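Below is one structure, written out as structure tokens, with a few remarks after it.
In this view, the complex is presented without one of its protein chains, the others remaining in place.
Let's turn to subunit A:
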Amino acid sequence: MASASCSLLRLQPGTTGSIYRIEGMNPILRRRLADLGVSEGVMIRLKGKGPFMGPITLECNGQLFAIRRKEASMIEVKVS
């Protein structure tokens, strides 16, 4: 059974979710994320949150990267 989706930011650091939907994101950033293999259906892990409401660190397909919280909130994930 599919559980409800929530914003990526709601994940506990260290936990993984599968990407359900990415909406309203800047197209350049969307492309860059796709280059890194971030797209619907892929598993993504929240690694940590930076200082002063700064970027969050994510892991997807073994690649570590960071994006800002505002943009991360546009990624919806499902936690099973």
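Just so it is clear, contacts are C-beta pairs under 8 Å (C-beta built on N, C-alpha and C of every residue); 3 or more make two chains touch, one makes a residue touch a chain; residues count from 1.
Assume contacts and distances are computed from a predicted model.
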{"item": "Which of \"YxlC-like protein\", \"Ferrous iron transport protein B\", \"Thiol reductant ABC exporter subunit CydD\" or \"ABC transporter ATP-binding protein\" matches, in UniProt, the chain that is not displayed", "value": "\"Ferrous iron transport protein B\""}
{"item": "Contact footprint on subunit A, counting only the chain that is left out", "value": "26, 28-29, 31-37, 47-55, 57, 61-68, 71"}
